[in-house]
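The block that comes next holds chain A.
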Amino acid sequence: MLVSPTALYALLLLAIPLAAVVLISFWTQTGVRDFDTTFTLANYKEALTDPLYRQLMLRSLMVSGLVTLITVLLAFPIAYFVSFGVKPEHKSLWIFLITIPFWTSYLIRVFLWKVILGYNGVLNSGLKVVGLLEEPLSFILYNVNAVILTLAHAYAPFAILPIFVALEKIDRSLLEASRDLGESRTMTFLRVTLPLAAPGVVAAVLIVFIPTIGDYVTPRLVGGPGGLMIANMIQTQFLRLNNAPLGATLAVIAMLIVAVIAVVFLILGNRAAGGKKGGRT
Partner candidate 1 sequence: MKTLKVYAIFYLIFLYAPIFLLPLFAFNSSTIIAFPLESFTTEWFTQLLTLSEMHGALLNSLKIAVISALLATTLGIFAAMAVSRYSFPGQKGIMGFIMLPLVLPEIIVAVSLLIVILRIGLDTGAWSVIAGHTLICTPFAIAILQSAFAALDPALEEAAYDLGETPVSTFRLVTLPLVMPGIISALLISFTISMDEFIIAFFLTGADPTLPVYLFSMLRFPKLLPAVMALGTILVVLSILLITIAEYFRRRGAKRTGNDTGGFL
Partner candidate 2 sequence: MVDMTADTPLISLQNINKHYGDYHALRNINLDIRQGEFFSLLGPSGCGKTTLLRTIAGFEDYDTGYVTITGRDMRGVPANKRPTNMVFQSYAIFPHLSVIENVAFGLRKARMSKADKTQAAEAALEMVGLKGYGHRAAHALSGGQRQRVALARALVLKPKVLLLDEPLSALDRKMREQMQVELIKLQREVGITFILVTHDQEEALVMSDRIAVMFEGEIAQCDDPEVLYRNPKSKRVADFIGVMNFLPATVREEDGRYIATIAGLGETEISEAQCPGGVPVGAATVGFRPETLTLLYEGQSATHREAPAMIDEVVYYGDMTYYDVRFDGVDHPARISMRNIFGRDVLAVGTQARVNWSPGALVVFEQSA
């Protein structure tokens, strides 16, 4: 009973709108607010055959994948350090410090990277002042590299938290048991810690991968023409080209791809964590 207002809200403002996106992707825009509601697959045909869309989709996947890989790889040692190397009374302070940047305006953080990486930006001017550089580096802004760097920075806390939580749940006596049974530190890490942390890593991967693929601000501000991603095209279709059905189609395709990858990854991760054994809480 109690959950119903919240569930109702999510139904009205999330489920129905999401369904509307799917529905409208089969329509054709005829005016500013008018649609031809005859069922058509033309949008899907266009979205899947036009090389521009295909390129944007592939780039989004590539960027998202790389960002996920980088963030999770960089995050694991931090989560491990906070869980195992920090005194218990200081843990929440560390976690708090790590999460603070996440709560500040995303727009401003991304804009700052633009300022840092620009031709006359902080990095180039700074290096010039120190004398390490004579000509500004131009390859660092308005391309895919800048997008990846900025996203990896923005999503870092997302990756650390779930891994940290998984590591915290590990009963420390399991590690002692492994040592007691003759395993080295390294082998204990590989045979005990890592498998038990796997659910956290899976969560971290998904929590970074899913939102980054639909990111709009970062490619827009630091990506340049060669760094644009699918969300920018969705926005263009909706707000500039006034072709909501095509925009909706691109959104549906992107979500489908993400969903498939997420499910596959969940299954793989579950297997890696020995999910079939169950009983671990």
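FYI, contacts are C-beta pairs under 8 Å (C-beta built on N, C-alpha and C of every residue); 3 or more make two chains touch, one makes a residue touch a chain; residues count from 1.
On the choice of candidates, all candidates are chains of the complex that A comes from, given by their letters.
Remember, it's a predicted structure, so these values are computed and weren't measured experimentally.
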item	value
Identity of the candidate that touches chain A (this complex; choices 1 or 2)	1
Of all residues in chain A, those that touch candidate 1 in their complex	1-7, 9-10, 13-18, 20-21, 24, 33, 74, 77-78, 80-82, 84-85, 91-92, 94-101, 103-109, 111-113, 115-116, 118, 120-122, 124-126, 128-129, 153, 156-157, 161-162, 164-165, 206-207, 210-211, 213-217, 221, 231, 234-235, 238-239, 244, 247-248, 251, 255
